[in-house]
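Every protein chain but one is kept in place in this view of the complex.
Chain lettering (A and B) follows the sequence in which the chains are written, and residue indices restart at 1 in each chain.
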Amino acid sequence: MKLSEISEKLSGKIIGNGSIEITNVGKIESAKKDEITFIANPLYEKYFDLTKAGAIIVSEQFFNSINNTNKNLIVLNDPYSGFLKVLDMFSIHAKSQVKGIHSSAIISDLAVISDDNVSIGANCFIGDNCKIGNNTTILPNCVIMNEAEIGENVFIYPNVSIYNNCKIGNNVTIHSGVVIGSDGFGFAKNSDGSYQKIPQTGNVVIDDYVEIGSNTTIDRATIGSTLICKGVKIDNQVQIAHNVVIGENTVIAAQVGIAGSAKIGKNCMIAGQAGIVGHIEICDNTIITASVGVSKSITKPGIYSGYRAQPMKKELKLQAILRRLEDIMNELKSNKIK
Amino acid sequence: MKLSEISEKLSGKIIGNGSIEITNVGKIESAKKDEITFIANPLYEKYFDLTKAGAIIVSEQFFNSINNTNKNLIVLNDPYSGFLKVLDMFSIHAKSQVKGIHSSAIISDLAVISDDNVSIGANCFIGDNCKIGNNTTILPNCVIMNEAEIGENVFIYPNVSIYNNCKIGNNVTIHSGVVIGSDGFGFAKNSDGSYQKIPQTGNVVIDDYVEIGSNTTIDRATIGSTLICKGVKIDNQVQIAHNVVIGENTVIAAQVGIAGSAKIGKNCMIAGQAGIVGHIEICDNTIITASVGVSKSITKPGIYSGYRAQPMKKELKLQAILRRLEDIMNELKSNKIK
Partner (left out) sequence: MKLSEISEKLSGKIIGNGSIEITNVGKIESAKKDEITFIANPLYEKYFDLTKAGAIIVSEQFFNSINNTNKNLIVLNDPYSGFLKVLDMFSIHAKSQVKGIHSSAIISDLAVISDDNVSIGANCFIGDNCKIGNNTTILPNCVIMNEAEIGENVFIYPNVSIYNNCKIGNNVTIHSGVVIGSDGFGFAKNSDGSYQKIPQTGNVVIDDYVEIGSNTTIDRATIGSTLICKGVKIDNQVQIAHNVVIGENTVIAAQVGIAGSAKIGKNCMIAGQAGIVGHIEICDNTIITASVGVSKSITKPGIYSGYRAQPMKKELKLQAILRRLEDIMNELKSNKIK
């Protein structure tokens, strides 16, 4: 793509040679002469003179701060969000992988598939009474069980399993190996020590604009729905148990586990490997740091840390004391003896 | 289903109108007028007057405690286990998803498939010399490798992988994305720092009445068998390494990891994200709480907690001290100074 075309799409101002050909994006430290890069963070300004990139997206402010340059620039108010758009221009869209419905896909006669631009890949299975909306793409080897409903503009990567009766909204992205709607882990103990299964009759409901990372599992509710609200972003290998509710625009990093019936608020951030026990509530705007264990409800927004979650300030003090605990003990004892 | 039919199946006593149509189960707080709910726990009795449910299953005791009511009731000795049966009546059985052997399934001529009610879904692969017992259902896109044996009344959800020579008993349920029989993680270090694979020649043996949650992985033994005993229930994303033994009726929650050759007793409960190191033993009737690290054998039944597992009582005291540690330190120091 010509640099001038890119600049035009960004409504930017071009400095230098707009006719050069840009073939990819790069990091400012390592970009090649046919690649475009950007400077948004002042920490990276030091690379401006050194970079071999064919073009750089910069802010108006930065541009005003430099003297003459022989670099090719696109000047924008917001170079970061401009660069995101450029990333998108050069993405090899997985969307182009599949076009139309592959002859090897097994689709129930009772399924209702929109006739407006739906793609279903090889070896997919679509069960009875499933509904699939406009512009949705399902890559090869996925299984969508009976009565599941999938909205519009949904993109599902290979080897995904969606159980019966689950509902996926619009503009949802689901990565490979995800399982949606497996049975909640519910058993009642018999008097002989064995367990009786509690039937899991509910489903999973996933609202619009959700993204779900690879090999994540979301269990169906015992009764009612496990609910992932609008705009939630879930990383890889996250476990979400039955009857959990995740509020709007909450972000959950990899390997987090959320136990049954926990209710997570809106706009929360949960870092990697954190664990949240069942039947508690976490209020809106809460941040849980990595590997934290949350065993009680959180009712006050803030940042929580620690093997047993507490406000981060308190945890940092505890960690500071623990690091010096041996010295403190020795000191206390020796004072004592004197 | 008519309320009177449900009551009959439960051998209950009906109060009110047995001819109403019940179409689903509901929670007492939110059930609709065509749904049935229950009261077993006195905490929920407060909802009795408020619920909009079409019918309520209650205990004889509770029924005797109320005055005249215009609600429709089923009166039972044990309303909880009655409700479990009703849940089952209204479950949309995944079992109904597949009937018979789909024409797209690839089944080796050398496989021995029972001719009594086996269902094998679309795009499944069944290898040489596999055996599959009566009434077993395998949903679409599963792979069963050579010489694997699967018993009777087994139910396998989509996208499961079972490696060669593994043995699955009767009445086992396996959820989507499970991998059974992948190689144990065994490598011997070469003198140049690289690693040589230790061949993993054993298998996995899964006994009757086991349930395995989605995306769980169970590795084959180096020699002999990784063994999951009768009645074990395993949640999602659990990792069970080579040569592990899990005793009867032990329950393992999500994201637990059990390292090589660990031996877990009978009737244990292991909560979410706990980790158990290799080559240790955990005795029968042990409870391990969430996120606990077990690095030594446990020889005395009880409840164990903590980043490094210890008896729960001791851990709770430690946590109490840690919460006050800053204050204690300050107090000790100021006393000292005086």
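Observations on the structure shown:
Just so we're on the same page, a contact is a pair of C-beta atoms (placed from the backbone, for glycine too) under 8 Å apart; a residue touches a chain by one contact, two chains touch by 3 or more.
For clarity, every value in this text was computed on a predicted model and none was experimentally measured.
Check B:Asn17, B:Asn164 or B:Asn285 against the missing chain and you find that the one touching it is B:Asn164. For the chain missing from the display, the contacting residue among A:Ser7, A:Ser119 or A:Asn141 is A:Asn141, taking the whole complex into account.
Although one chain is not drawn, its touching partners on chain A can still be listed: residues 24-27, 30, 80-81, 84, 87-88, 90-92, 94, 96-97, 102, 104, 121-123, 139-141, 157-159, 173, 175-177, 209, 211, 213-215, 231, 233, 235-237, 248-249, 251, 253-255, 266-267, 272-273, 290-291, 307, 319, 322-323, 325-326, 329, 332-333, 336.
The omitted chain makes contact with chain B at the following residues, 104, 106, 123, 125, 127, 141, 143, 145-147, 159, 161, 163-165, 177, 179, 182-183, 185, 187-188, 193-201, 215, 217, 219, 222-224, 237, 239, 241, 255, 257, 259, 273, 275, 277, 293, 295, 307-308, 310, 314, 317-318, 321, 328, 332, 335.
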